[in-house]
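Step one of this worksheet: look at the structure below.
Note that this complex is displayed minus one protein chain, with the remaining chains in position.
Let's look at chain A:
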């Protein structure tokens, strides 16, 4: 491994705890948006929130080793583009969002578990 790669890996390791905390925040935001949709029906603010989270994860999750989350987030991002309160279909649009939330929960729980227990 060359020096620049080592330098880069060290930087990613430094950023990783912050990213895990961001992922926790994102899973909570997705849960809140999903709860709101379930309570009040589709609404644009909650859909914007989902789109925002998916877009962010699609851009960065893979860089920290969560390629599957990043790829699924990219699918959600594409699916949600152009989706609004009128066109939102609970099964088609929100099932993948629930899956993304669950993936985030599993990943962040695994990070919180001491390594020897994994």
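Descriptive notes on the structure:
As a working rule, a contact is a pair of C-beta atoms (placed from the backbone, for glycine too) under 8 Å apart; a residue touches a chain by one contact, two chains touch by 3 or more; residues count from 1.
Quick note on the criterion: contacts and distances are computed from a predicted model.
From the set "succinate dehydrogenase", "Response regulatory domain-containing protein", "ABC transporter permease" or "3-oxoacyl-ACP synthase", the protein name that UniProt assigns to the chain left out of the figure is "Response regulatory domain-containing protein". Seen from chain A, the chain kept out of the figure touches residues 4-5, 7-8, 11-12, 15, 18-19, 22, 55-56, 58-63, 67, 70, 74, 77.
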